[in-house]
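Quick one: the structure is below, and I'll ask about it shortly.
Yeah, one chain of the complex is gone here, protein chain that is, but the others are all in their spots.
Up next, chain A:
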Amino acid sequence: MELLSPEGLRQDGRRPRELRNLQSAVDTLGNADGSATFELGNTKVMAAVFGPRAAQGKSSGGRRDADIRCEFAIAAFSQSERKQLSKRDRRILEVRSMLKEALKANVLAELMPGTTIDVYVQVLAADGSIGAASLNAAFLAVADAGIPVKDLMAACVVGLVQDTPILDLNQMEEQMSRGPSLMMAMHVGLKKIVVFQADGRMPVEGVETLAELAEGGCQAVGKAMRSVLLDNTRKLALARGPVRL
């Protein structure tokens, strides 16, 4: 099956450099200190943050910075085939360590010594770009919890299909495409790349093409996330009473 039609359109009607419909919301869970949902087309991810709170566990006492812990899970019903992935599944572990390393680079952990921050990410519907969507949800939840961070961090996935770089791969494109792909997360204001995971065989110029597209994608996602955070802040400010400017 052709992933790109002769007219240059993708199976779901998008153009190569088009993101899917992006929706996100913060403060979606009552119990968590910070929470968010992030939707990218049919992919839907929920994240919850607990903390910073007094150090949990035996190893985190006496640290000079906050201990950031992550859990990641994919719901059994989230994919076309109903299947519960084990917590020790490689794919789960890979995303989990990616989330942890990215958040460690993003959160100003040294401001909160002797504390633990728990980040839980749950995929509710999986339709491609799960890692990027999870990181975006996790970042929104961290921001909602009021945890100080370096910059707004946004992530996206790009791939190369029939020599055309495409943005934001869905499940079918991820599975069908044998071409290279890149998951990138960056600090959108500082323009610094935090996560760069490329795989597949490509020339050096291919990496550059993909990275440039991914940078644009991260900027676009970041812009959307920023407006959601600003809206939420505005709402909170209004809830306190009339705002005098």
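To be clear about the criterion, a residue touches a chain if its C-beta (ideal position, glycine included) is under 8 Å from a C-beta of that chain, and two chains touch if they have at least 3 such contacts; residues count from 1.
In this section, contacts and distances are computed from a predicted model.
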item: "Exosome complex component RRP45", "Trafficking protein particle complex subunit", "EKC/KEOPS complex subunit BUD32" or "Glycosylphosphatidylinositol anchor biosynthesis protein 11" - which is the UniProt name of the missing chain; value: "Exosome complex component RRP45"
item: Among A:L4, A:A145, A:V194 or A:L229, residue touching the chain not depicted; value: A:V194
item: Contact with the hidden chain (one of A:V26, A:A66, A:M98 or A:L169); value: A:M98
item: Footprint left on chain A by the chain that the document does not show; value: 88, 90, 93-94, 97-98, 100-102, 104-105, 180, 182, 186-187, 190-204, 206-208, 211-212, 215
